[in-house]
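Complex shown without one protein chain; remaining protein chains in place.
Right after this comes chain A.
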Amino acid sequence: MGTAAIEVRGLWKIFGPKADRIIGSPDAELDSAALRAKTGCTAAVRDVSFEVRPGEVFVVMGLSGSGKSTLVRCLTRLIEPTGGDIAIGGEDVRGMSAAQLRELRRHRVSMVFQHFGLLPHRRVLDNVAYGLEIQGVAKAVRHEKARAILSLVGLEGHEDSYPDQLSGGMQQRVGLARALAVDPEVLLFDEPFSALDPLIRRDMQAEVVRLHREVGKTMVFITHDLSEALKLGERIAIMRNGSIVQVGTPEELVGAPADDYVADFVRDVPKSHVLSLRWISRQPDTDEPLDGPELPADTVIHDAIPAAMASARPIRVVADGELVGVVDRVDLLGAVRLGEAGGDPEHAALAGSTAEEA
């Protein structure tokens, strides 16, 4: 089980009577409705496998009912998985005793919840210190630590407030601080911002990006919001009906959707803001001049426009010092128009061709 921060293999969660007998039987292949009709069980997570690298922000995205919240709870067995393997930092989570599992939750993995889950009868400071308190850390020490974390999330001066005296965004900062206070290796986020209004949500997303830069934790982030996923995720897993449909970088999802479901999902994303030159570069024609401006292959299309405006010659796209192709103004304009036009027939053609190349 290598160096992955989290490694999940063949994970199943089936709710209902005698759920463990379904895995491996022909019933496991049935779709949700048929499975429920036949066995009375609901498969929330179906044969899910993925790896999260240390320090990575891994986003799991799906609509409500896709099993993403169940999946994240299975990682620390807040919901007991029905089958499969989970390793965190190389240690087998499913084999852990109750005491080992508590140690894992106390020191190594903590979680931020959609509805905050703050203790209404405790001050902000004691909420943040809660994780340390149940570890048995002395009061002075845990309060000092909690104060430091509160200033990290920008809540200095609110230590003595009660949660219901804070706005939703501030409450979620408390939730974030509580998760950070135990200094875990991994942070799990279960739709942490979907209960917040859009402007606050944007601030909080920026906050997560900043925190990730500063503390460098491994993060697993659950969301149903595609733009949030694209903004935060280094890699994104798209879930549907309990299964992962596709895992990839934002660029891979937008540029090469694995199926119609994913394609439908990413249709409205402005492609030129996500895709890089690699996706539209082509072999130069024989008579094309190759002395135009040079840009790395992972430059986002949108960012290549100034260079194209400055020179009429085709842009040379390079990766590792090697020329991988050229892009001229017509190619760029086509890609920008594509993104704005959304589900254009050419889009499928482009996606198809690039997927083959990739």
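We adopt the following convention: a contact is a pair of C-beta atoms (placed from the backbone, for glycine too) under 8 Å apart; a residue touches a chain by one contact, two chains touch by 3 or more; residues count from 1.
Assume contacts and distances are computed from a predicted model.
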{"item": "Absent chain [UniProt protein name; select from \"Multicomponent Na+:H+ antiporter subunit C\", \"Lactate utilization protein\", \"Glycine/betaine ABC transporter permease\" or \"NADH-quinone oxidoreductase subunit J\"]", "value": "\"Glycine/betaine ABC transporter permease\""}
{"item": "Hidden-chain contact residue, picked from the options A:A34, A:L63 or A:L119", "value": "A:L119"}
{"item": "Touching residue (missing chain; options A:R102, A:K139, A:R210 or A:R337)", "value": "A:R102"}
{"item": "Touch with the omitted chain, as defined above, among A:L11, A:L35, A:A146 or A:V182", "value": "A:V182"}
{"item": "Identified contact with the non-displayed chain, of A:T3, A:S64, A:Q135 or A:S311", "value": "A:Q135"}
{"item": "For chain A, residues in touch with the removed chain", "value": "73, 76, 78, 101-107, 110-111, 113-122, 130-131, 133-135, 162, 175, 178, 182, 188"}
